[in-house]
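Some chains omitted; the rest stay in position.
Lettered A and B in written order, each chain numbered from 1.
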Amino acid sequence: MAKKRKLRSKKHIGQIPGSVIYTGEKQDHKLFIEAFDYNKGMHIEKELLDVEECFNFEHGTVTWININGLNHVHAIERIGEHYELHPLVLEDIVNISQRPKIDEYDDYLFVVLKMLYYDTNEKIVSEQVSFVLGPEYVLTFQESEGDVFDSVRERIRQGKGRVRSMGADYLLYALMDAIVDHYFSVIEILGNKIEDFETNIFSGNVDEDISQNIQNLKREILRVRRAIFPLREIISRMEKGDNSLIEPKTITYFRDVYDHLIQVSENIDIYREMIWSLMDMYMTTISNKMNEVMKVLTIMASIFIPLTFIAGIYGMNFEYIPELQYRYSYFILWGVMIVMFIAMLFYFKRKKWL
Amino acid sequence: MAKKRKLRSKKHIGQIPGSVIYTGEKQDHKLFIEAFDYNKGMHIEKELLDVEECFNFEHGTVTWININGLNHVHAIERIGEHYELHPLVLEDIVNISQRPKIDEYDDYLFVVLKMLYYDTNEKIVSEQVSFVLGPEYVLTFQESEGDVFDSVRERIRQGKGRVRSMGADYLLYALMDAIVDHYFSVIEILGNKIEDFETNIFSGNVDEDISQNIQNLKREILRVRRAIFPLREIISRMEKGDNSLIEPKTITYFRDVYDHLIQVSENIDIYREMIWSLMDMYMTTISNKMNEVMKVLTIMASIFIPLTFIAGIYGMNFEYIPELQYRYSYFILWGVMIVMFIAMLFYFKRKKWL
């Protein structure tokens, strides 16, 4: 149900291009703005109460403004105005069904990513994060609070690593790296799920739900692919160094993110191939089971149908059946039947059906 | 039937190149011409009664002439003459089985798209729309009235958005964007259909029609793909900005359409993969059902065939069968049979066939 609604809202058909309309479901979320301002020597961390406060930061420092709550479109329009963002950029920020992409404008770089995590129901959630990289600032836009950026925050606060001594481009790198890092934990869970399936199928625990679960897993992988694969092109473009906003010494770092991304992508493709072949395994298992059922039937029928026929013969009421009068007939017949029974068992044994 | 006829009419084999011959089926449709003429300050909207009226618009304004009724080839030839369109352009306008394409001429740009919608029978209809973009005009050609351009009309009338303050290239963008926007609603219906199939297959509601329906769905997806995929190349070419008719500031907007198109294409490919795997699911379901049938047969046969054999034994007419005389034989036999019955049940229970 949720899925259908989402698709419908992907685009408000017929809307004016550049309209800033939030397309998500978290309509009554509180606006939460957080700001970091730092250089090599100092750092300030603030929770902003008002959008206007976003514009008070000095030059010469790197400013990171993290806006949570895309439903507050007016605040976002106000920020867009101040930083002179193109109307289409604002539209894309609040339209949460964007495909990951990079748009290069004269004074800034606009990047849309997907943050992936498993929610409490073990479902993959894909949340859109938009970045605007200016000469001395990075803006990040998220639907709601809660993200994977805590390690970056900590590094800014404690001055660990290089983040405080480098520019806004390095901050962008650090944030994107945090997101890509998190992909590893998502695909790890995926990998474990696939292994569980394998174990189940191989141990013969195949209930009918399994094909539904495989289908669901396929769809999950498709979704993850869709969130991650476009990113390769994005980072590859950043790494090429055409853009004046990204300094040469930062490019090495983007190359590192690119390597991680290729690693994630390869894993996804391997999982994809494995899940397709799981389906084959499953079919084989079903066929094997049917084979087993058929063998039981065939063995039972092949043994007892001829014996029943013999019993039927001597149940006939003909007046003259010579065997009937003979005193040991009954016992001889039992002997014959037991011999037939054993012969049958040998036959099936030799055919490896038993 | 309709399908076959359409293919046959795709091309009148042996016709002279540049012949303006309408290949559709709406032979007696009325000609309907609608014109918008606007600039930043004003707009005129007219329903034209005669083709000649198309040529009266002043310079300095953007003119949109929307011609409905491709069967009126003489009117179209008259327009082609006035705007100095190449004979092959006119041929392509009235040949409704064109593949989406873009042709760049010296003074104008010729674009053919497919407008997709579901008709009342839940069938996908693909209607051809041709655009001619000149320096100050856009011509659109449709088979019949009724389109997805109402939002654009409204924006021109009310001066909302940027359309009135930009040139003819922006108008072209707005119209193409309206068509691409509508693709989202088509693929959404497709997506819902696939989900319904999944639900049906997983719940075991598999009648024999299902494979026919899946085949139909596959074909629908193929048709949609065919209408949408060539568009990517078209818009990508427009976005590259080689053409003097499209101004740099409009290119950003075409890039936006391109993003939407990639999103639609990705969805189509995901649906395609899902439907191929649905077929697998269906096969598995059939095999599972057969397994179940076989189990019932095997259980019934395996239990009762041996019991019947025993009953047959004591139905024999041998004169000397010692058990027959014994008074409690019958009851003992019942006991034995019930024990066998229960043992069998246990056996099948342990094999998880029950």
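In this text, a residue touches a chain if its C-beta (ideal position, glycine included) is under 8 Å from a C-beta of that chain, and two chains touch if they have at least 3 such contacts.
Keep in mind that this is a model prediction, so the values were computed, not measured.
Visitor: Could you tell me how many identical protein chains the full complex contains, when just 2 are shown?
Guide: 5
In this section, only the chains that are shown with their structure count from here on.
Visitor: Between subunit A and subunit B, two copies of one chain sequence, what rotation angle (nearest 5 degrees) aligns their Cα atoms?
Guide: Value: 70 degrees, nearest 5.
Visitor: Centroid from C-alpha atoms only, then distance subunit A to subunit B, rounded to Å. What do you get?
Guide: 26
Visitor: What does subunit B use to touch subunit A in their complex?
Guide: For subunit B paired with subunit A, touching residues are 148, 150-151, 155, 160-162, 173-174, 177-178, 181-182, 184-185, 188, 191-192, 195, 198, 202, 204, 252-253, 255-256, 259-260, 262-263, 266, 270, 273-274, 277-278, 280-281, 283-285, 287-288, 290-291, 294-295, 297-298, 301-302, 305-306, 308-309, 312-313, 315-322, 353.
Visitor: Per the contact definition, I'd like the list of subunit A residues that touch subunit B in the complex.
Guide: 3-4, 7-8, 10-11, 13-19, 86, 88, 97-99, 101, 103, 208, 211-212, 215, 218-219, 222, 226, 279, 282-283, 286-287, 289-290, 293-294, 296-297, 300-301, 304-305, 307-308, 311-312, 314-317, 321, 323-325, 327-330, 333
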